[in-house]
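All protein chains but one are shown at their positions in the complex.
Labels for the chains are A, B and C, by order of writing; each one numbers its residues from 1.
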Amino acid sequence: MLSIDILLNAIVTGILLGSVYASLALGLGITFGILHIPNIAHPTLVVAGAFFVYTLTQWGLDPIVAALIGLVPFYLLGVVLYAFYSAVFERKGGANVLQSLTLFFGLSLVIEILLSLGFGSELKSVSVSYIGSSLKLGVLTVPYRLLIPALLAPVTIAAVWFYLSRTNSGTAIRAVAHEERALSIAGLNPASVKRHAFGIATATAVIAGAALIMVGPIEPFAGRYQIGRVFAIVVLAGMGSIPGSLVIAIIIGIAEALVSSYLNPSWSPGVAFAILLLGLALRPQGLFGAAR
Amino acid sequence: MTEAVLSLKGVEKRFGSFRALGPVDLDVGAGERLGIIGPNGSGKTTLINCITGVYRPDSGSVFFEGRDISHLQAHKRARMGIARSFQIPRPFIGMTVFENLLVPLDYCHVEGSRHERARAVLASVGLSGRSSDPSEKLTQLELRKLELARALVGNPKVLIADEAMAGLSEEEIDEVLAILLALNRSGVAVIMIEHIMHAVMRFSERVVCFETGRLIAAGTSSEIAENPLVQKVYFGE
Amino acid sequence: MRKNSLVFLAGIVIVLALGFLMPWLLRNPFYFFAGYVVLQYVTIATGWNILGGYAGYINFGAAGFFGAGVYLSAFLFTSFGLPLPLCILAAAIVGAILGVLMGYLTLRIQGVYFAIATLGLVVVLETIVHNISGLGGASGMAVYGPRPPAWSPGPSQYNFTVMVVIAVVSVALARWVEISWIGRGLRAVRASEDAAECSGVPTLRLKLVACALSGAVLAAAGAPYPFYTSFVEPVTAFSLIIGLNAIAMPLIGGTRTWVGPVIGALLLASVQQIATVTISSELNILFVGAVLIAFVAFAPGGISDLFGRKKGRARL
Partner (left out) sequence: MKTRRQFHKLMAVTAAGLAAPAILGSKVFAQDKPIRVGASVSLTGPLASTKNGQIGYELWRDDVNAAGGLLGRKVELVIYDDQSSAANVPAIYSKLVDVDACDVLFSPYGANLSAPVMPFIKQRDLFMIGMFGLAGNDVAKHDKFFHSGPWGPNSGRDWARGFFDLAKAQGVKKIAIINADLEFSKNAAKGGADVAKEYGMEVVFNQSYPPNTSDFSSMIRNINAGDPEAIFIASYPADSTAIIRGVKEIGISDKVKLFGGAMIGPQYGALLGSLGPELNGLVNSHTFVPEPTMQTPAIKSFFDRYTPIAVKQGVDPLGFYIPPFYYVAGQLAAAAITGSKSVDPAKMAAFLHANAVDTIVGKIAFTEIGDWKERRVLMVQLRGIKGNDLEQFRNPGHQVILDPPSLKTGELAAPYNKARAS
């Protein structure tokens, strides 16, 4: 009886955590999955988003409201970042992977240090009325701390997916990676489409940041722990498959929750990567993507 | 024609449910000049990839000098004597023109001095003057020549020239054709894949035409030019 | 080419001689502590560059290989009393195996996936070490090194000399790879994998060789570390700063030749050594990050490229 209880709760926790992971990976799904820019600074941008949300909550705002306010500045930040990136690389006929990875690596370092200079290295968390209580459904106890960020993810993902697949500028984003020439023939400027896409990807970081800081306290270097997970999600989902990333994220979340419930939590950091390595070895094109 | 250096038997390649090529049967004689034409997406590049080993065919076999090479990796086939040039030139940037030629020489067996061989080939394509320049500094024509030089430096028995003349001017086309003809005279079979019709027709002893992955016609240049199937493919009804 | 090789050989002999003599000439042990770290980074940068620079495959997991070397050597020494040179050799072998394993899993796909997978290697190895109590787990493990041999005046000097030897061997290995057919093949791979393959280059096998050599050097760089700190624990053995420096140093110095990583490591590691012990602030890390961005953005050829490299033209 009791073990079924624990199993059910572990699965639910896994689903919720996975959903949060999905929102962390969303921006990367656009930059890396669609634009093929390996933005390893994305988790750090998420942490920056979390600090933004934290700052606004200090003035009494709800974290979700704070995140919505953050969309605009983070969109602009992304636009600026891409402008810099393209000014450096694209004019030379595209960056090689090595250079862009290194650029974003340096960028994440700079952001981390700026955050720790600005906020100190201590943990910051938000206190909201719904944090700390749970929804009880039979044997299930679901903390709102997890439930609310976890609901945020599918909503954001759905919005982004709807935008990408149903609107003209969204379609342009999906096209730009493959048919840059066709795009410019159609009268669209590929550079501005990409800039826009990068802006959107960065804007999702503030939502993910709100989710992250609701789940638990944050420090400036917290992004590092997430790099593995988010890349595992984007790659395994099949580059650019945004709904697929939700499924993969939830699979990873459940796997981690089961490992920590039944084996030992100290093994769980390896779970995402073990899944990633296995996935790459068995099905390199990802589970949801088409072969490229 | 009796002595096929390269022969394809029932070669077929699918991507998922989409059949990109085949089944195709095709023989290339030693020292033959074969032209391959067909519209975009007709399976020409897939065919080359099956011959050179970039793809493994889903069924059928590729024979080289009577030996089944269907399961050999691309670099092994290259060492046996199947060379290719790429449609979009892919120089080894970061290396000089001369070093570009040393790469195949490092890995393919060539008699005599490697450096002399490289110099001779550069001279034969007219790139001697640029020998020690970085390959990223070359012009479009020079890149095409480098592409050919790198393909033929390893003494291949078959050379596949994938749209080696696209985007070149008439004089430049003549220059490339001359290189290929000279090569062919030394006994190398040349497979030319080309959209520039007059060049293929002028060059080839035999032309085959592909459409939606199938070989629809074969014959001499003039036979192909008059073939109604080919005309339909190229000019519609 | 002959002449260059002779000059290189003479350089090696001089550096090795200095490595053995300096401890007797220079009394202040601090220089050997600081010098050890600089040389460790020379080795790491050189090892990383064999794969990252020549073949263009980024390894974010340098710390994984390094940490594997650290732990293997600590384990072999404390459990079996294996002498340091054998520990280094064992670390190099395990590093090579690890490299081939990583390569085999991911190299058949694009380079990005390799980079991401190497990010994971660190996490996976660190998790494993955390969960093995024989290696001290999270609490770490004290390693009291052996007495230094008679030809060295003290432990810090001995570690320094050992590191000099490792660094010299690594640089010589990197140079050999660079000027041999392997290096030419790897550069061809970096430029265009398909074209290399169709020129007869066995790309997968060559990349695996590069993985193995790179892994061996990175792991060997870690092998003397337990004796340097007398203590190993997972957080520093698999530290991000190692992964960062492994990339930053070759990129700053230049990735095309063996000189680049050496210059980059000497420069950056010295600056870091001075910076850690003098100005002490987050600004140091900020500086490294900014320098990295600046080089990638504005001088992708690194320092060795900035100083007009006429030598880079064909060696005829």
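The rule we apply is simple: a contact is a pair of C-beta atoms (placed from the backbone, for glycine too) under 8 Å apart; a residue touches a chain by one contact, two chains touch by 3 or more.
None of these values were measured; they are calculated from a predicted model.
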{"item": "Visible contact partners (per top-of-document touch definition) of the missing chain", "value": "A, C"}
{"item": "Hidden partner chain, touching residue among C:G52, C:P155 or C:G289", "value": "C:P155"}
{"item": "Residue of A:S86, A:S116, A:T202 or A:S241 in touch with the missing chain, whole complex considered", "value": "A:S116"}
{"item": "Which of A:I37, A:L103 or A:V215 contacts the chain that the document leaves out", "value": "A:V215"}
{"item": "Touching residue (missing chain; options A:N9, A:T55, A:S169 or A:S192)", "value": "A:N9"}
{"item": "Interface with the unshown chain - residue positions in chain C", "value": "25-34, 36-37, 127, 130, 137-140, 142, 144-145, 155-156, 225, 228-231, 233, 235-236, 239, 241, 273-274, 276-282, 284-285"}
{"item": "Chain A, residues in touch with the chain not shown (by the definition above)", "value": "2, 5-6, 9-10, 13, 17, 116, 120-125, 127, 131-134, 141, 143-146, 215-217, 219, 221-222, 225, 257, 260-261, 264-266, 268-269"}
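Everything below uses one rule, namely that only the chains that are shown with their structure count from here on.
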{"item": "Centroid spacing, where centroids are CA-atom means, of chain A and chain C in whole angstrom", "value": "32"}
{"item": "Euclidean distance of C-alpha centroids - chain B vs chain C, Å", "value": "42"}
{"item": "Chain C residues within the chain A interface of the complex", "value": "52, 56, 58, 60, 105-106, 108-109, 111-113, 115-117, 119-121, 123-124, 126-128, 130-131, 240, 244, 247-248, 251, 255, 282-283, 285-286, 288-290, 292-293, 296-298, 300"}
{"item": "Chain C - residues contacting chain B, complex", "value": "181, 184-185, 187-188, 190-192, 194-204, 256, 313-314, 316"}
{"item": "Parts of chain A lying in touch with chain C, wherever the complex brings them together", "value": "32, 38, 84, 88, 96-99, 101-103, 105-107, 109-110, 113-114, 116-117, 224, 227-228, 231-232, 235, 264, 266-267, 269-270, 272-274, 276-277, 280-281, 284"}
